[in-house]
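The structure under discussion is supplied below as structure tokens; questions concerning it will follow.
A single protein chain has been omitted from the complex, and every remaining protein chain is retained in its original position.
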Amino acid sequence: MRPRARELGIELGAMKTGRLNALTDVEGVGVGHSTLIEGDSVRTGVTAIVPHQGNLIEDKVTAAVDLFNAYGKSTGLPQIIYEGTLETPIMLTETLNTWRVADAIVDYHRDRLGLQPRSLNVVVGETNGGYLTDNLGRHIGVEQVFEALDIARSPAGRGKVQEGNVGGGTPMTGYGFKGGIGTSSRVCDGFTVGALVQLNCGSKEDLTIAGVPVGKEVKLPKNPEASPGNSIMMIVATDLAVESRQLWKIAKRAALGLARTGTFGGNGSGDFTIAFTTGKKPHEGRGDDFLSPVYKATVEATEEAVVNALFAAETMKGYQGHVRHALPLEQVRDIYQKYGRPLA
Amino acid sequence: MRPRARELGIELGAMKTGRLNALTDVEGVGVGHSTLIEGDSVRTGVTAIVPHQGNLIEDKVTAAVDLFNAYGKSTGLPQIIYEGTLETPIMLTETLNTWRVADAIVDYHRDRLGLQPRSLNVVVGETNGGYLTDNLGRHIGVEQVFEALDIARSPAGRGKVQEGNVGGGTPMTGYGFKGGIGTSSRVCDGFTVGALVQLNCGSKEDLTIAGVPVGKEVKLPKNPEASPGNSIMMIVATDLAVESRQLWKIAKRAALGLARTGTFGGNGSGDFTIAFTTGKKPHEGRGDDFLSPVYKATVEATEEAVVNALFAAETMKGYQGHVRHALPLEQVRDIYQKYGRPLA
Amino acid sequence: MRPRARELGIELGAMKTGRLNALTDVEGVGVGHSTLIEGDSVRTGVTAIVPHQGNLIEDKVTAAVDLFNAYGKSTGLPQIIYEGTLETPIMLTETLNTWRVADAIVDYHRDRLGLQPRSLNVVVGETNGGYLTDNLGRHIGVEQVFEALDIARSPAGRGKVQEGNVGGGTPMTGYGFKGGIGTSSRVCDGFTVGALVQLNCGSKEDLTIAGVPVGKEVKLPKNPEASPGNSIMMIVATDLAVESRQLWKIAKRAALGLARTGTFGGNGSGDFTIAFTTGKKPHEGRGDDFLSPVYKATVEATEEAVVNALFAAETMKGYQGHVRHALPLEQVRDIYQKYGRPLA
Partner (left out) sequence: MRPRARELGIELGAMKTGRLNALTDVEGVGVGHSTLIEGDSVRTGVTAIVPHQGNLIEDKVTAAVDLFNAYGKSTGLPQIIYEGTLETPIMLTETLNTWRVADAIVDYHRDRLGLQPRSLNVVVGETNGGYLTDNLGRHIGVEQVFEALDIARSPAGRGKVQEGNVGGGTPMTGYGFKGGIGTSSRVCDGFTVGALVQLNCGSKEDLTIAGVPVGKEVKLPKNPEASPGNSIMMIVATDLAVESRQLWKIAKRAALGLARTGTFGGNGSGDFTIAFTTGKKPHEGRGDDFLSPVYKATVEATEEAVVNALFAAETMKGYQGHVRHALPLEQVRDIYQKYGRPLA
């Protein structure tokens, strides 16, 4: 198992991380992955994120969306923008599986939760994994969705979060390296912010880690081919009791965290942020100025989540023999040395 | 078969209609319905709208979206907003069938069009028909989607458009009466505008037709019960070659046409407009002022499409014995008489 | 003095009006006009609206904006959208006076309120009165702004609101007739909604009052010439304690009320709504569904405010001999008779 960025001594930002340095540091939030790797061509999965363990339809959480770069197919976003709430888990998967995952959520409500929903705003985020997986085959369905959700709704789902080639992140590419799921968190007086990303965007030459131009310096056997899609889903959670409008402003900061890792937001990219609050911690802010440290926490946690995805993901071979190489950590160590920042 | 509003002498607005007074007056646009009525509880369907008969992925059309009231689950809208194009047909269906319809579109591309899409921005609009149909059963799938699309892509799909209890409109309610699909068009020097709606919103007491408070005056055996959902999908097409930003301004006018029929936009309503242009007619406008007649055409065509849905839809009995009564046209005739506007 | 629409027996909508049928039915809200009519060419003014009598910088009110048709020059709107608050009075004036009015608000804070603001989000709405007034002369400044604000902040400002050719509405045109300021309100269990408009939009043939096509039926000595601008400012106030996001949804309904009077939202029009809440009445709503009656109240009050502007405004002759005729109320009476709705 590869180390996380912080374990190597790379510090992104100035604020303290939560205990797990993960989205699950926000109390009650659960994450579950279902990963499907079969034969030569199937490298896919789905990740479930639940804001709490109860009945979300009854106890909706306040939520918001930022469509920084809306080349993407996520479902359920308009209603979040308008109603300011989230009434289902957030699912992350591969583009062409989006609608099967969405439909399976209806089944989950009926079959696992014993509900009879007549209307349901199902939220599925996606990035395109078609370079490494046969995505037209749409291999994700009820089985994987139930597995991911069952984990997310269990005690295990509220602990450490697996990163890299797991769940929805399984076939993804980040900055030309193997990408996938990454997470991080920040804690501050009175609140926690967690971020989780499904990283599938960026070009190798743009990758910057803590200001070091890692992408330009790393040598790979050959230059990475482009992926068919190029996107990132960013999930931000907090326990601070804020309004949807304020969460929207928080969500907008995720793009700034992403920017620090070097991307310029290429056109074919769907760079969406979904933010929600469990609303447990009241604040004493009048106006919105109390949000500034929350913004900073969001920028830092998102930046580190992106980097963690790259640190965790291992080299993968898949569809049509395509290969994505893991970020070579030994080279990263050397590059840091060269840039005056020796690592542990 | 019930007459259309205009056949009874009701004129909505001042501009001329197209030949068919339908969305299909915009050249090349095709509409197909698949209607599924089975047993006591299944009253549903799907409607397909194609901007042209070619390969939309290759020949995308310029498009735009207005989220007037975004309590809705439509898929594919963020990418339209951002990229300004539509690359798949627009499908209209019942809420809980949304994702099965979306997924079936992928199949259609592979199985009927012989394409291998690795990414696809599937656009499905929905309103909630759970009052008259067992929507949790999600009865719409590949078969109905293929049928609707095959019709839309045939010469038949470019002719007269069936209204009322057809396609996605099958189980819908409008202003407490039986609702469903309605359409209308306007022509003017140099351009055509068509509108098609899937009407499922409004309260009886608010229904206004050409300024006459029909809803207040009509007597029904008993006051209509509320539906579980309450929305409208509005599709606007034009042949005028305009930009996506301009189409967005056109799309926003659909809500004004809807407003003329009396609704105040209740909260649980998803009132979305998707507009596209086939781009065949150039304009000589500099700035946007040339758009004013296009706005007017959009308001009028949308208003008349809503009224046509009510005129066409027949009384339906469905799920759990629920009944929606057709707008009683004889009463409408009397009411018009009373309001100084004798009908033909 | 001309009667208000309701005094003639015209009922718009179904809900009850407040005591004054005016924006000032929302407790604490004050309105003041300063009207400047000089010589042949100066027909202008400014209207001030204050949400309460205190220090707004300290006690900001929650606010929101809908840019239905953003061909307009209003100042201060982006910050309202983002921060969700209003920290200064809302001023309504003539387009080219916008910035002098804005600057005079800074003076008012220093000279009348004894404050030393270093930053101030000044909100000025405008419509173009250049048909009847020499607007390039920009005759509105500190004197008029102070007068309007002093009235708005006095007990007189919290009473009956003058309509028609007053304040910012002085030179305006509505549906080809003389337009200007109009107001109305609705009360319901637990809340009040007030609307005030500065009406300067619409074409004569489109004017519809309570469903009656008044504009088409009225005969004028000659057809009205077009104005150089064509806009409406709509102000909505409520005492219901709602969030900015909810107020935004309320604000969006003002355009529906406007639509009922017949306009299609011509391109050169700035149709803006600013909504605020004094936040005095708590609500028990969970989710947003409790907002539906507030939407309805907003639609009705806005519609009636537009009609009241036309009923109040008297014929005016101004700049370059231009004339705008008042809506001829005797003809309106006859038209109502013809349409089966005899007036009192």
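As written, the chains take the letters A, B and C, and residue 1 is the first residue of each chain.
One rule holds for everything that comes next: contacts are C-beta pairs under 8 Å (C-beta built on N, C-alpha and C of every residue); 3 or more make two chains touch, one makes a residue touch a chain.
If you're wondering where the values come from, they're calculated on a predicted model, not measured in any experiment.
Taking the complete complex into account, tell me which visible chains touch the one left out.
The undisplayed chain, in the complete complex, is in contact with A, B, C.
Looking at C:G32, C:P51, C:G130 or C:G202, which residue reaches the missing chain?
Selected residue, touching the omitted chain: C:G130.
Can you say which of A:T173, A:T192, A:T208 or A:S227 touches the chain missing from this structure?
If we include the chain that is not displayed, A:T208 is the one touching it.
Looking at A:Y131, A:Y295 or A:Y319, which makes contact with the chain not pictured?
Checking the options A:Y131, A:Y295 or A:Y319, the one contacting the hidden chain is A:Y295.
Pick from A:R4, A:R158 or A:R260: which residue touches the chain that isn't shown?
Answer from the full complex: A:R260 touches the omitted chain.
Tell me where the left-out chain touches chain A, residue by residue.
Given the touch definition above, chain A has residues 14, 68-69, 205, 208, 210-213, 249, 252-253, 255-257, 259-260, 263-268, 288-292, 295-296, 298-300, 338-341 touching the missing chain.
Quickly run down the residues of chain C that touch the omitted chain.
Output for chain C: 67, 69-79, 81-83, 95-96, 98-100, 102-103, 106, 110, 116-122, 128, 130, 135-136, 138, 228-229, 270, 272.
Since one chain isn't shown, list which residues of chain B touch it in the complete complex.
60, 82-85, 243-245, 249, 287-288
Here is the rule we use: only the chains that are shown with their structure count from here on.
What is the distance, in whole Å, between the centres of chain A and chain C, each centre taken as the mean of its C-alpha atoms?
Between these chains, centre-to-centre, one finds 46 Å.
Distance from the CA centroid of chain A to that of chain B, rounded to the nearest Å?
Spacing between the chain centres: roughly 36 Å.
With chain centres defined as C-alpha means, what is the inter-centre distance between chain B and chain C in Å?
33
Where does chain A touch two or more other chains at once, residue-wise?
82-83
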